[in-house]
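Notes for the one structure printed next.
Every protein chain except one is present and positioned as in the full complex.
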Amino acid sequence: MTVNVGVIGAGMIGADHVRRLSTIVSGAQVTAVTDIDADRAASVAAGVGARSLATGQEVIDAADVDAVLVTSWGPAHAESVLGAIAAGKPVFCEKPLATTAEDCHKIIDAETAHGRRLVQVGFMRRYDAGYRAMKQVIDSGEIGTPLMVHCAHRNPTVPERYHSEMATHDTAVHEIDTVRWLLGDEIVSAQVLTPRRTSHRFEHLQDPQIMLFETAEGARVDVEVFVNCQYGYDIQCEAVGETGTVRLPDPAAPVVRSAGRQSGPVLQDWKDRFAEAYDVEIQEWVDSVAAGAVSGPSSWDGYAAAMICDANVEALHTGEIVSTGLKDRPAFYA
Amino acid sequence: MTVNVGVIGAGMIGADHVRRLSTIVSGAQVTAVTDIDADRAASVAAGVGARSLATGQEVIDAADVDAVLVTSWGPAHAESVLGAIAAGKPVFCEKPLATTAEDCHKIIDAETAHGRRLVQVGFMRRYDAGYRAMKQVIDSGEIGTPLMVHCAHRNPTVPERYHSEMATHDTAVHEIDTVRWLLGDEIVSAQVLTPRRTSHRFEHLQDPQIMLFETAEGARVDVEVFVNCQYGYDIQCEAVGETGTVRLPDPAAPVVRSAGRQSGPVLQDWKDRFAEAYDVEIQEWVDSVAAGAVSGPSSWDGYAAAMICDANVEALHTGEIVSTGLKDRPAFYA
Amino acid sequence: MTVNVGVIGAGMIGADHVRRLSTIVSGAQVTAVTDIDADRAASVAAGVGARSLATGQEVIDAADVDAVLVTSWGPAHAESVLGAIAAGKPVFCEKPLATTAEDCHKIIDAETAHGRRLVQVGFMRRYDAGYRAMKQVIDSGEIGTPLMVHCAHRNPTVPERYHSEMATHDTAVHEIDTVRWLLGDEIVSAQVLTPRRTSHRFEHLQDPQIMLFETAEGARVDVEVFVNCQYGYDIQCEAVGETGTVRLPDPAAPVVRSAGRQSGPVLQDWKDRFAEAYDVEIQEWVDSVAAGAVSGPSSWDGYAAAMICDANVEALHTGEIVSTGLKDRPAFYA
Partner (left out) sequence: MTVNVGVIGAGMIGADHVRRLSTIVSGAQVTAVTDIDADRAASVAAGVGARSLATGQEVIDAADVDAVLVTSWGPAHAESVLGAIAAGKPVFCEKPLATTAEDCHKIIDAETAHGRRLVQVGFMRRYDAGYRAMKQVIDSGEIGTPLMVHCAHRNPTVPERYHSEMATHDTAVHEIDTVRWLLGDEIVSAQVLTPRRTSHRFEHLQDPQIMLFETAEGARVDVEVFVNCQYGYDIQCEAVGETGTVRLPDPAAPVVRSAGRQSGPVLQDWKDRFAEAYDVEIQEWVDSVAAGAVSGPSSWDGYAAAMICDANVEALHTGEIVSTGLKDRPAFYA
C-alpha cells in the first residue's frame, strides 16, 4: 500500500519533506501540496507529479490524501492539525505543535475526543541512531537510574533575526524533548544562566545561555546553548546514572594525520547532522500510517515542550527558577 | 518513474534485496522473481505482490522488467548477466561477476559490443559512508600520493564449510575491490603469509592469512584476513600517503563508562556494518537505471577481482609472489 | 645543591612526600621529620636516614632544614606556615592553606611583610600534563576568550565520614583552583544544585551536587561532584571559548577489543590519576627553592580557595546564590 500524503506549507522544510517522501521514503507519494505562495506550491507539486491546491483545508479534504504533513509557519500549525483531526486523518506536524499552550491543549482535547492518536510532532532527534543507542543503554539499566544529563547545542552562527528567546523555542526545544524521552521523566522547573556574551554576535542577543532543568524524579539537566560558537554544529549529550555514564557519539568520520595534527571534521550544518534522522522519522511515520498506528512524539509531547519553553523564557527574563506547571501525563498518552 | 526490477535468485541475499527494493528504496518495485526453488520464488514474490517465473530467461524477457538483479549462486551469474546484456537491460550482479576469469571476459566482450554500460557488480563497500569519506580525503590530495594501505578484515567465526581459498574469494575480495577504487590503481601481484593458526578454527583452515599486494604504481597493500577472531566483525583500513594518513572510522556508538571500563560495542555481523551501504548501493543503482546511466563497479572491476583472487589463491598454495596478469583497463571502462 | 627538607606531619600524604623526595625527586633530601605520633615520625625518618624531631617548630628551626613541607592535619597548617615565614624559610603547605579565611589572611600579611614569596600551596593539578596542555591551548588564543567551563569530579566511593560539605572543601576545591588558574580569572559567586541522590551513598550525604560559579569576567563554570559514581575516578574538564573548545584528555591507555567490546580502563584511584602531577609539583618546588624563587600556587590562591569554598557551602545550605566576597588580588601576588 502506498500512503498518499498531502503537504501544507512548501517552504524550505516542506519542500525538503516532499523530496524525502518522493525520492527516499518507500511506500509513500505526495499527491497534493499547498502554500500561501501559490506559485511555490505549484512548482513544488509539479516536481513530483502532485496537484497544488489553494488551501490547507482542501488538502485535508482531498480524497487522494491519506495523511497530512504540516510544514507551514508555526502560528498556522494548530488550524491544520485540528482540521486533520476533524477529518480523522493522521497528521505529522513540524515543531512547534502550536505557538501557544492553549492551542496545544485544544489539539489534545480534539485528539482525545477522537479516541485514538492521529498526531505526530516532528522531534526528529528521537530517530537519530546515536540518541537511540544512548536510550538503549539507559533503558538497559547499564548506567543505573539517571541522575544528571549534560547537554550542549552549538551552532556556528545565526542570522540577525535570531533573538534571545529563540535560544529556547528554536534551539533548546530539541534538548527539552530529547531529555524527556531519554529519561522517561517530566521537566518541572527551569532556570537560565547568562554567561559573558561572545563578541561574535548581534548586539541584542544573549549568547551563550546555560539552561538548568529539574525533572519530576529530581534529575538535573543542564543545556549549554551557544549559537555563535564559530567552529561548527556540535551536539553533545552525556547522561550520568547511579553506576555509570553514557555519551552521545560524534558522527563517524575518518581521522586524518597531516601537518602535525590528527584531526577530523566538525559538521557545519544541522541538516548534515540529522539528515538520516529525518529520513528515518518520515519513513517510520509513513510505515505507522500504513499500519494504522501512529506512535511517534505525541500532542502531549508538543504541549509539554510548549509549557517548558514558556517557563524557560520567563526564567531567562526574570533570573528566577520557574515552574513549568506540568502535571501528570493523561492516560491517553501513556 | 518507477523502475521495475526482476530478481533472479531468491536466497538469503536475494530475499534481502527484494525487501530492500520494496520497503527502503524509493522509485523501484519488484515485479518478477525466479529461483531454482520454485516455492521459494513464489513465496518471496507473493510477499511483495510480484509474479514468480520459472526461469531467469523469463525474468529477463518479461515486459514489466526494466532491470535485472542477479543473486543466484555464483556459477549461474554469467549466464544471467549475458542474457540481460543480450536483452539490452541493465543488470546488477552480486559478486562474483562470474566464477572464472574467462566468463568475466565474455561479459566484458558482450557489454563492449553492446556499446554502453549495462552491468554493475555488487561491491557495496564503495557505498559505505566511511570509505567514501576516506576516498574524498585521498582524492583531495590532503595525504599526498598514496604509498601504502593497511587493511584488516575480521569475522567472529565462520562455519566449517569455509575453507582457506574463501579467505580470498569471499572475504579479501572486498578489500581487493575497495583498495583498487580508493587508489584508482591496479593490483599487479600477490603474496600470502600464513601466520600461526588460531586454535579457534576448523582443522582444514589456514586462519589468519596476511595478503600482500603490489599495485601498478608501486603502492603496497597488506590485508590481514582473520575470520575466527572471536571478538567481533571488525573492518580496519588505513591509507598512508606521502604527507599524511587517513583511517576508516569505526561505526559511531555511545561510549559507556561503567564498572571500571570505558567501552563501546564491536559489531558482530557484517550485515549490521554494511546495512546502510547496501541501501545506498541499491538506491543509487535504481536511480542510475532511471537516469539511463549505470556507473557503479563495472564488469572490468568484476574481472579484475577475479584475476587478483586467482593469483592470490595461487600465492597461498605456492608461497610465491604471483603476477595477476592484469593489463591496462580498456577505454570503455575508463 | 641539595635542598634539605623538613617535614611536618608524617601521615599518609606526608609519608608519600617523604618517599617522593627521597626516591623520585632529584636535588632534595629529607633531613627532619615530625609528627604528633612520635613513633610514626621516627619510623618515617629512619626509612630515609633523617632525624625525627619533637615539634614542628624544631623542624622549622633546624639548621639542616632549608625548606619546610607541611602535611599535618588542616587545623595545624597555619601555625607551621606562619612559623616558616617567621624563620624566612620556604614552605610547601598541602591544601588547605588554613581552615579559616582569617588564618589565610594572617599568612598573606606575614608573607607580604616578609617582602617576597615563601609559601606554595599544594594544588597539584596545575602540574598535570593534561591540564597544562589545556592551559597552553587557552593561553594561545586558539579557542578565543573563555566563556564557560564544564567540569566533573567523580570518585568511585567515599567512606562514611565524608559529609556534604566535604564535596566542596575536599573535592571541588581542586576544580575551584584549577579553573581560576586556567582562566586567570576570579570566582565571585557560587550556587549549588542538589540532584536526586544516588542510592549508593550513606544517608547523610547529598551526592551528587552541581556547583555553579561565576567569575569576575562573567564566565560561567559548572562542576558536577559525584563521589559515589561507582565506576571509577573520572576527572572531566571542557573549556568553551568564543571560537572553540578544548577538553582535558583522559589518561592514555591501550584499547582492547575482546568479547564484543572495545574498551579501556577507567582509573579507580586519584593517586594513580595524579601521581605524575605530584612528582612534577614537588620537583618544581624543590627546583624553585634551589633557585631562590618560589612560584607555584600562592597564599592568595589558598585564601581565595577558602573564601570560595565558604561561599559554596553556604550556597549548599541556603539554596541561594552567594557572593564569595573576593576583591582584587594584591600586587604582591600578581
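Should a chain be cited, it is by its letter among A, B and C, assigned in written order, with residues numbered from 1 in that chain.
Methods note: a residue touches a chain if its C-beta (ideal position, glycine included) is under 8 Å from a C-beta of that chain, and two chains touch if they have at least 3 such contacts.
As the structure is a computational prediction, the values presented were derived from the model and not from experiment.
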Partners of the unshown chain among those that are drawn: A, B, C
Residue among C:10, C:98, C:134 or C:229 that touches the chain left out of view: C:134
Residue of B:66, B:111, B:175 or B:224 touching the missing chain in the full complex: B:224
Residue ranges of subunit C at the interface with the undisplayed chain: 22-27, 129-130, 133-134, 137, 142-143, 243-259, 264, 283
Positions on subunit B contacted by the hidden chain, ascending: 144-145, 147-148, 150, 152, 193, 195-200, 208, 210, 212, 214, 217-220, 222, 224, 226, 229-231, 234, 240, 242-245
Sites on subunit A contacted by the missing partner chain, in the whole complex: 230-232, 234, 250, 257-266, 268
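One rule holds for everything that comes next: only the chains that are shown with their structure count from here on.
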Chain separated most widely from subunit C, comparing mean CA positions: B
Centre distance in Å when subunit A and subunit C are each reduced to the mean of their C-alpha atoms: 44
Interchain centroid distance [CA atoms averaged], subunit B/subunit C, Å: 58
Touching two or more other chains - residues of subunit A: 243-245
